[in-house]
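Every protein chain but one is kept in place in this view of the complex.
By letter and in written order, the chains are A and B; residue numbering begins at 1 in each of them.
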Amino acid sequence: MIKHFLMNLLLSFIWVALTGSLYYSNFLFGFLIGFFILWLMNRQETDQRYFNRIPKTIGFILYFLYDIIVANIQVAYDVITPKYFFTPGIICYPLDATSDMEINLLSTIISLSPGTLVLDISEDKKSLYIHVMYLKDKEIFIAQMKNGFEKKLLEILR
Amino acid sequence: MTSILIAIVSTIGSLAILFASIGILRMPDFYLRLSVTVKASTLGVGLLLACAAYVFPDASVTTKALSIVFFLILTTPVAAHMIGRTAYHTGVAKWKGTFIDELDDLSDKKEDGSPDNQDHAAPNREI
């Protein structure tokens, strides 16, 4: 896992040195080429975690950006129009994530996606208390969160 | 072409910050204010910094812009969480439309739970 990542970095630095221009676009292009070469070379090996993880991470970031933009438009519409549409509530969200790192990343993502805000964590680290702006139904919201962000995040981290 | 792209992206960014400020003025309740403000302003600053990274064709400027966005994304949710928790524990009033509150039972229990419970919480907070 870490060996593949270091190898990929080495390949991309070699690409940068060969082309002779240190821009981010060039570096990313070298990284992609290195990833492709490593994927071709390691197809027979059993340890494929690195090659599964990178596309999933990129997909997760794109999904997160899409979600942020859509929800921001909704909140902006609600801010401008004179009537209040929201139905706020504070709910208790049971966590699947166990380690501190996972909880930290998950709560950062929850706080950054508009409409939701982490207010507190229970003392045994089993549940988050989330302030939600558009709360139709508690069960539906929890199911959406579980199948959306938390499942995708845990797939990457584990 | 480049300047049109920059104009569009920077307009979207500054409009996001404008919505954040209208939100902080108009929302009826502290928690709603907090939850509108934090994200929209982060998105706006991120878009403006992306403009800056695109305008200057220099690796050092791109690194600076990336590090600013990284710091903001890392620190803003933590600050929002801290100030939101403090507000809840100091008893800032909720909006009347708030129809469900599951944290309420917990804080009641804490107050009933005598000094014993608070002693448990204290060393955690000092660290």
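The rule is short, and it goes like this: a residue touches a chain if its C-beta (ideal position, glycine included) is under 8 Å from a C-beta of that chain, and two chains touch if they have at least 3 such contacts.
Please note the rule applied: contacts and distances are computed from a predicted model.
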item: Undisplayed chain, where the name is taken from the UniProt record, one of "Na(+) H(+) antiporter subunit F", "Stage 0 sporulation protein KE", "Ferredoxin" or "Thioredoxin family protein"; value: "Na(+) H(+) antiporter subunit F"
item: Among shown chains, those touching the left-out chain; value: B
item: Missing-chain contacts mapped onto chain B; value: 3, 6-7, 10-11, 13-15, 17-18, 20-22, 24-25, 30, 33-34, 37, 41-42, 44-45, 48-49, 51-52, 55-56, 58, 60-61, 64-65, 67-68, 71-72, 75-76, 78-79, 82-83, 85-87, 89-90, 92, 118, 125
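Just so it is clear, only the chains that are shown with their structure count from here on.
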item: Chain centre separation (chain A, chain B; CA means) in Å; value: 17
item: Touch list for chain A against partner chain B, complex; value: 22-24, 68-69, 72, 75-76, 79-80, 84, 86-92, 107-108, 111-120, 122-123, 129, 131, 133, 135, 138
item: In the complex with chain A, residue positions of chain B that touch it; value: 15-16, 19, 22-23, 26-29, 31-32, 34-36, 38-40, 42-43, 57, 59, 62, 73-74, 76-78, 80-81, 84-85, 88, 94-95, 97-104, 106, 120-121
